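My questions will all concern the structure given below.
Here the complex is missing a single protein chain, while all its other protein chains stay put.
Coming up: subunit A.
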Amino acid sequence: MVDGEAIRSWLSLFATEVARNRDLLTQLDSAIGDADHGANLDRGTSAAVSAFGTADHSSPGSVLKTMGMTLVGTVGGASGPLYGTLFLRMAGCAGDAERLDAPAFAAALRAGLDGVVARGRAQAGDKTMYDALSPACDALDDALAAGRDIGDALSLATAAADAGRDATIPMLARKGRASYLGERSVGHQDPGATSAALLVAAAAQALSGQVSA
């Protein structure tokens, strides 16, 4: 079961990974965007970690809400509303439950993905964070349906997110600033898909110890 404390470790680990990959994210963004993804996301996730220190984390929903509100309020750009909406929708789906079992966690992540689609109107193959998150959600659902535990399922989701991230390299960008480059966006890995893959990998690392019930 995943409780508020587990969600907090997941998102804190994500913040650590964003900080560690800050320059990589910015470098990917300077090739096809405006060179701010690493700095902006790091500002938001660091602020969220500070907010976790004082905010209520008695339930997964409360931690996810703190994360979402903090990102919307500090990141700016497109990443703020997109990641913010992801976590706020997850919070809405998790509700007041004190713990989430594996299918409930997967359902919350799926709700977050739906929120990203509603906010950004992205589809598969547009070269965005969706291209890493969507295969991860599918892999997570499939693995749980096949009876795997949450650790195994999140490992498979991580592999799917990484493959989805790598698959953005040959894509022609159709959303965000990268889309202005047209053909010149081809051959570059999408920074949003890269940070989204970090989020899934952090979940595998932080939540795999949580035995599914």
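What we mean here is this: a contact is a pair of C-beta atoms (placed from the backbone, for glycine too) under 8 Å apart; a residue touches a chain by one contact, two chains touch by 3 or more; residues count from 1.
In this text, contacts and distances are computed from a predicted model.
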Look at the options "ABC-2 type transport system ATP-binding protein", "phosphoenolpyruvate--glycerone phosphotransferase", "Sugar ABC transporter permease" or "Na(+)/H(+) antiporter subunit C1" and return the one that UniProt uses as the protein name of the missing chain. "phosphoenolpyruvate--glycerone phosphotransferase"
Touch with the omitted chain, as defined above, among A:Ala48, A:Val72 or A:Ala193: A:Val72
Check the options A:Gly4, A:Pro60 or A:Gly120 and report the residue that touches the missing chain. A:Gly120
What residues on subunit A make contact with the chain left out of this view? 26, 30, 33-36, 39-40, 72-82, 119-120, 174-177, 179-182, 184
